[in-house]
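Just one protein chain is left out here, and the rest sit where they should.
Chain naming follows the written order as A and B, and within any one chain the residues start at number 1.
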Amino acid sequence: MDALLDVRDLAVHYRTAAGPVRAVDGASFTVPAAGIVGLVGESGCGKSTLGRALMGVLPRSASIAAGQAVFEGRDLVTLSPAERRKLLWRRLAFVPQTAMNALDPVQRLAAQMQEVLVERGGLSRAAAGARAVELFAMVGLDAGRLRDWPHQFSGGMRQRASIALALALNPALLIADEPVTALDVIVQRQILDVMRDLQSRLGLAMILVTHDVAVVAYACDRVVVMYAGRVVESGPVRAVLEAPLHPYTMGLMNAFPDLERAGGELVPIEGAPPSLLNPPTGCRFAARCPFAVARCEKDPALLEQAPDHHVACWRAAEAPALRPLASEAATWSR
Amino acid sequence: MPGASAMRRRPLPGFVGSGLGFLRKQPFAVAGLAIYLTFILLAIFADQIATHDPREILFRGAYRVARYLPPSATHYLGTTAGGRDVFSQLVHGTRSALQVGVTAAFFVVVIGTLLGLLSGYLGGWVDRVIMRISDIILGLPFLPFVLVISALTRPGTTTLVASVALMLWPNTARVIRSQVLSLRERGWVEAARVTGCSTPRIIFVHIAPQVAPLAALYGSIAVGWAILTEASASFLGFGDPNAISWGLMLQDAFANQALSRGVWTWFVPPGLCIVLLVLAGFLVSRGSEKLLFPKLGD
Partner (left out) sequence: MKRFAGRIAHAAFVLWAVATLTFLLFRLMPGDPTLNFLSDSFSEEMRADLLESFGLDKPLPEQYLIYLGSLLQGDLGVSFLQKRPVLDILLAALPNTAALTITALVIAYAFGIIAGAFLAFARGTVTEGIAIPAALITRAAPEFWLGMLLLSWLSFAWGIFPSAGANVAGSEFTSEWARLTSADFLWHLILPALTLALYLQGLPLLLMRATMLEVLNDEFIVMARMKGLSRWAIVMRHAARNALLPVATAFALGLGSSFGGNVVIETVFSWPGLGRVLVSAVQGADYPLAQGAFIMIAAVLVLMNMVADLLYAWLDPRVSVGARR
């Protein structure tokens, strides 16, 4: 498999008064040239930080402490700002979370489209106008809405507009950070359908960041599970979700309702991810893991347990035996 | 829009502060408090610090009034056109400045907080009436109104303080009101209501302490406004002619050609004192920059 993006041992730290927060602490995964990769994990596991690090827009207090992220043969970590700017939006685009104030509130959508198409894409104003209409049609928006202000859009429509903006210059990789989190379930499905459809029509790669495994199950081809700044499991969606190898993945699957069929008992994982200010030594999930054993006091490495299926757990080999236990609510309550 | 929401995001430290942490985190506020303290000491010990009676007309020899004396060991800042000691006037001026500033601020805070609490908590017609009145007051030009009131009644400190309080309470009331509106939605206020707390009890025992820091901030700004207003009114001839105040000193200097004579030791120090004292209020309230602009309201 020839990867479009290869993230190796990436570490991103925030400087704080209390010391460095290791928001991403040695994450590794790959993204193939086409398809949707779900990046999943509870809130606070470092997903957004990772996405922003790839785009090169970390806040000033953050810095990339180690690792590399090779995109189309070049390491994004060591790229100069000028070279990175050449890649941004042309090869590498971003879809923000709806709830955020991600569209400039005092500019019409048409102007925001024009801006990227003309200034970053080098199109003439007339060509940009035509392209904007085409892009809006692609995401299922009426061309007339181009003249509207962002606040006149509903959450779902704003998300469609953001996707249209991100696709403006035909990027190779699109990173979407919680693109459907703020939306209700019906609209979530619509937006995910749009993303799926566009992915297969345009053949690009997407990273879909979410805390919801149901979204991954519905929309993704591959999945990367993150916990406390690290990747704990990754592989094709079918393999990972049908036969999870990591207890955290098993727990996540109990904790979320299915996007397509409601019902089924939801079992939350008790507790919360550890503080990344002083992450625990050994397996970071140990404090919440029902299967923790003495060995778990040492750090498990991310290994290829099955073909194209990576996991970081000492008891990965016992996974088939652990899975039935994990599906019982009693296992998780302590 | 600005004020209240900014305040909510950045909770204020208690004014007493938690010792060293406060000193380190709020250097501006500490500087402001230090200035306040200095002036308070000056006011208390004015009689000891001043070298002369500020009202006394001094003489040189038998019959020559000691006009425009340059600074010297006896007259640190020289003398005025009327032969009075500038330094002593400056020291005694601290008293009237603090008096005007603190009383005006007190009334602004009390009236503004009370009406803001009532307006925000009771809502309905009480709210409408209070907000209408504050609209009208915000439609009155500040200094001209103070001048007209001074002219139509007896000019003096009481009139000044009253008109400053009358003109400034709406800013405080509006901010307190929006704060109360958000507090009202919190669980514990609802809980107090359900458990049968009386309305006055909820307002004054449960809500009032929550808005106190905000009211104190507006108070520290009102101190500055009152002092500036007193200075302006005195300068224009609407102050208490018998008081000893920085504004009157400046008026005296201006009217007696201190500028063309270049007697800067006469007209620079009173202005500097005003700047310092008003600045102290700004510094204390720097928790939120937007509070500096009461006219922007919400």
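The criterion applied here is as follows: a residue touches a chain if its C-beta (ideal position, glycine included) is under 8 Å from a C-beta of that chain, and two chains touch if they have at least 3 such contacts.
This is a predicted model, so every value here is computed, not measured.
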{"item": "Hidden partner chain, touching residue among B:Gly82, B:Gly123, B:Pro213 or B:Gly271", "value": "B:Gly271"}
{"item": "Among A:Tyr14, A:Phe71, A:Phe94 or A:Phe285, residue touching the chain not depicted", "value": "A:Phe94"}
{"item": "Chain not shown: contacting residue from A:Ser43, A:Ser154, A:Asn170 or A:Asn278", "value": "A:Ser154"}
{"item": "Contacting the left-out chain in the complete assembly, out of B:Val148, B:Ala192 or B:Ala208", "value": "B:Val148"}
{"item": "Missing-chain contacts mapped onto subunit B", "value": "1-2, 135-136, 138-145, 147-149, 151-153, 224, 228, 231-232, 235-238, 247, 250, 253-254, 258-260, 262, 264, 267-268, 270-271, 274-276, 278-279, 282-283, 289-290, 292-293, 295-296"}
{"item": "Chain not shown, touching residues in subunit A", "value": "52, 55, 57, 84-90, 93-94, 96, 100-107, 115-116, 119-120, 148-149, 151-154"}
